[in-house]
Every structure is written in structure tokens, then in C-alpha cells.
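A single protein chain has been omitted from the complex, and every remaining protein chain is retained in its original position.
Up next, chain A:
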Amino acid sequence: MPDLRPFPALAARKPLASSRIRLSALPEGTILQMIAGPQTPGPVDGLERLAAKTGLALRAISPGQWLLVGDRPTPYPQACRLLAALEPHASGIDQSHGRVRLHLEGPMAATVLSKGTAVDLHPSAFAPGHTAATLVGHVSVHLTRLDAEAFEITVLRGFAEALWDDLALMCAEFL
């Protein structure tokens, strides 16, 4: 039987680390995009319950849209159930392979990101748990603050290496 191990988009990129900044690729686990219908204003029933039950983290990426993310892949039958779990209020779309998550951490993390994004990253304006759709340099991403000095950057798979290379350049002075 052929080798069917998945091929991570950032397999060729080694993590960068110093006391001031660390850049790494998060495991390619689960990313489910949940989109509410236009007739469902505000929070979707059961969304947070679903996140809690599955152990997936919730990222609010735009009005009526969320990502459910986690480090472990979800097996196919279970993923199919999850995608349909909130119907008819919201539809699920599997993006586990369509998006790649990067992890940027360290005392200089916000400074590094400010070289790419116009989002105000001061903790008073962008607290842990907040997500913004923004550009990092020329690449569209979803940026989430995980805690004071840690960020998750979710990017289209095809741009993952280009984004990594841009971020590596932005990190260079702190490595």
C-alpha cells in the first residue's frame, strides 16, 4: 500500500527561536469554518457547546463566521458529523488542509507583527482571544492573540511558505 502520511505545508521550514522571539508551525490538525446564515444574527446556538465538547478552540473571524481549530486531525466520519452539527443555523466547511497555522511567541512578537499588520496590537485594543482578519505584509491572514506574548497566524496553505519567509525576515533582528 502507498505511503499516505500527510505532507505538512511547512515541512521544509525549521522553527526559529531566541529568547525574544519564536516562530513555529502548529500541527496540521483540524480547522472547521462555521458560517451562519444571514438570518442568524448574533451567536449561533450550540457553537460554544460544540467547541467545548470537541476540545476545539473557537476563533471569531468575521460577522457570523468562526473557525474551530485544534492540533489533532478529526477522523473523516466525525468531521462530517461536525460540519453538519449546527445545521440549519450554520454550515461547516472543512478547511483543515486549506489553512495552516503559525505560532509566533516571545516578548518581541507584537513588534514583529507590527511590521506586517496595521492592527493595533496593544493589549488594551487586542486582548487574548481576539481575532482579526488582516494582512501580514502582502498575505491575508487571520491573526489571533493567544496570550500576552503569543499569537496564532492562520494563512491559506498556498501562501504558508511565503508568509513564513516574510516573518522570518521580520524576526531576524531579534534572533
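In this section, a contact is a pair of C-beta atoms (placed from the backbone, for glycine too) under 8 Å apart; a residue touches a chain by one contact, two chains touch by 3 or more; residues count from 1.
Quick note on the criterion: contacts and distances are computed from a predicted model.
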{"item": "Missing subunit (named according to UniProt) among the choices \"ABC transporter permease\", \"Aspartyl/glutamyl-tRNA(Asn/Gln) amidotransferase subunit C\", \"Acyl carrier protein\" or \"Sarcosine oxidase subunit alpha\"", "value": "\"Sarcosine oxidase subunit alpha\""}
{"item": "Contact set of chain A toward the excluded chain (per top definition)", "value": "1-9, 28, 33, 35-39, 76, 88, 90-91, 93-99, 111, 114-115, 117-120, 122, 125, 137-139, 156-159, 161-163, 165-166, 169-170, 172-173, 175"}
